[in-house]
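Note that this is a trimmed complex: some chains were dropped, and none of the rest were shifted.
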């Protein structure tokens, strides 16, 4: 039976470990001059993106091409979407063209859950509204894993996630994944950008960034959508950075050698000061490389029915 | 000498049969896990689309990639078109880059006929204005062929085509192709959406959908461009569906097990009710698969000079 990756909610620790170990191997390929492997030879990967995204779409596209898949893209502009076709009909059409893996991003939470049961292709959720972005959390965890050296070291790992948790699918997927691995997650941000009852997800929640960062092993900034400000969710970019932005002084509150992470693209001077983005603790570029590796691993495992 | 596929007008029955038989074989490849064949190894296929289209462009792109071609796309937005380059100069430029097969869609009827004589690449018409869309008709016929079992059964086959025949390049190509195969075509729709003298093309024409559907073997809905309504060509979507839409009751007028077809994307509740789109007689998804197979067959035959 075909498998999908719709989210990390409910995914077993063993499945996560399997993905991360596979991705760790895949990552070795990315440093080779010849980045062509036969893992997806002749399989078809279609990226169906209803929201713009350079990095995620490109990451999946290159991951597919590195594994010799037939890869093609559809973005919202220029597609049948504008002709009023329903998401379901678009997905069925792509499925009927021989798609083996359908990577989809959609502004509606749950959109991939609607599609997965009606197509024979494996569906990968590349971000659905404010719900999940599982490959992002997996790439974050791969980056941590490579620094930690073993899965054992995830136990009790202190991860501080700072920023707009309310609108973030990244934070949700990370909470599910990190909890499964035994890490301790603390989420911090302005009260207006923290969802109610986030504590119920098994994390600590605070409006005090300094408290969140204290003794953290990993500090992760979340992207602020600057258009949120117009809606009055925070007073000004300058004030946001003053109270919630991560700069060199604040980063010192975390453990020495704590990892600084961000899903990108960074608003420099807002979520993170430029100095920490470019500083020694930053693993932001490595996250990008991990992203390609994780997507290779997920697609390869899906193609073999071995993701779960 | 190089060959082109500009339309089905004047194409011999033998050529059509050859394409359909080749496509039937190609279709087998689409159900394999490994959809990579060497049929177009090293050949270059460029999709030049002056009108947006997900499904047709994607169908050609995947067909090319399945056969190991170098495939690339140009769409109107983002191209030299905006710099004012003429269609002819764009085509010559693409030709000079090593294009072997130029797939083009253009809003102007006859555009591919202008281009074909001036390029060494084989030109495939992927829809030109209100003129022809030959690969669509070929995929429709492939879908029928697989249900009919033999070319003999096309003789006297009753095909009812319902909708906006006036603006439809699909209906024109189907009439040429189906006539060549010996089928009996009946076109139905509102008087304002039926071209004058369509009878001269060798088909029956009526404004009475029920009459057209009576004892039909194949019922094909045509897409209604909702923007036509603004021009007053039909009073309202609701009224269109009431008098010309194909629903379960109306479909019962056709033969038991008649095929329900549509070139897509369907406006559910307009041309077709959702229940018939998703019903047992619908072969709409199969048409999409046939589309990839037909495009593979056409491109392969063109590359060998064996289309005619």
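Think of it as A and B in the order they're written, each chain with its own count starting at 1.
We take it that a residue touches a chain if its C-beta (ideal position, glycine included) is under 8 Å from a C-beta of that chain, and two chains touch if they have at least 3 such contacts.
Quantities reported herein were computed from a predicted structural model and do not represent experimental measurements.
Here 2 of the identical protein chains are placed; the entire complex in the file holds 3 of them.
Here, only the chains that are shown with their structure count from here on.
One finds 40 Å separating the Cα centroids of chain A and chain B. Taken in their complex, chain B has these residues touching chain A: 30, 32-36, 52-55, 58-59, 61-62, 65-66, 75, 77, 226, 264-268, 285-286, 288-289, 291-292.
Of all the residues in chain A, the ones that touch chain B in their complex are 41-44, 46, 68, 70, 72, 74, 77-86, 89-90, 92-98, 100, 303.
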